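What follows is a short report on a single structure.
Omission of a single protein chain aside, the complex is shown with its protein chains in their original locations.
What follows is subunit A.
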Amino acid sequence: MTAESGTAALSIEGLRLSIGGHDVLHGVDLSLEAGRVHGLAGESGSGKTMTGLAVLGLLPHGSRVSGRIAFGGRDLLGMPARELNQVRGAKIAMVFQDPATSLHPMLTVERQLTEHMGHHLGVGRKEARERAAGLLAKVRIPGPEEALKRYPHQFSGGMRQRIAIAVALACEPEVLIADEPTTALDVTVQAGILRLLRGLCDDLGLAVLLVTHDLGVMSAVADEVSVMKDGLVVETGPRGQVLREPRHPYTRSLLDALPVPPGENSP
């Protein structure tokens, strides 16, 4: 799990995607490293989310993809469905935008935290339950034992997103794709979720792809930043460099659109 910094945990090379004959991605290159948060910025419709979905093979019907998504020496794009299903949730996990809709409303938190443990790790009910309680503690849900018995609608938005993150971490993945994980939350809650992601990334050596349209979010946690426009990565590099000395005019226009420029003193 503690891969050396510098080796790519997951790399996307020349990813092209068309949905129903309409070109969405025109050759996306991205590289994620263990223990690093890679921010993927860009406006709506630039293809950020689709890039994330492509990694797990969750693209909508009528999608045609080409290129290469290398993970553990294999190409995820050519992988048979059965094998890909063993990667999903186990090695590469995903957190979605809106925790109000990404958790099953009719299943207990325990069920949603443990059901994939059984499939991926083969752990028994009792052990899975203990692990689930541990996970909830790790994402700082108060009273984890009680929380396991409850349903998603009994939690606030921020708490739900923490639960969704716990679900994603349940099988100790190496890569976490977070698709706008704070967009649907109150500003006051956002910082907590971002700190949590940052902490998990550092503690567990996760490679995180943080998809967001919010450069403020980006400046708070990302190590690397890539900027997408019209299905292409137009700029990529360390956070400080991209946000302070943008080379691409599009990045500059995004930065100019911010009410307060991202400062040096961001956490």
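The rule is short, and it goes like this: a residue touches a chain if its C-beta (ideal position, glycine included) is under 8 Å from a C-beta of that chain, and two chains touch if they have at least 3 such contacts; residues count from 1.
The rule we apply is simple: contacts and distances are computed from a predicted model.
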Fill in the blank from the handout: According to its UniProt record, the missing chain among "NADP oxidoreductase", "Peptide ABC transporter permease", "TetR/AcrR family transcriptional regulator" or "Elongation factor P" is "Peptide ABC transporter permease"
Problem - Contacting the left-out chain in the complete assembly, out of A:R64, A:R125, A:H153 or A:R247 - result: A:H153
Completion exercise
The missing chain sits against subunit A at residues 56, 58, 85-90, 93-94, 96-98, 101-108, 115-116, 119-120, 151, 153-154, 164, 167
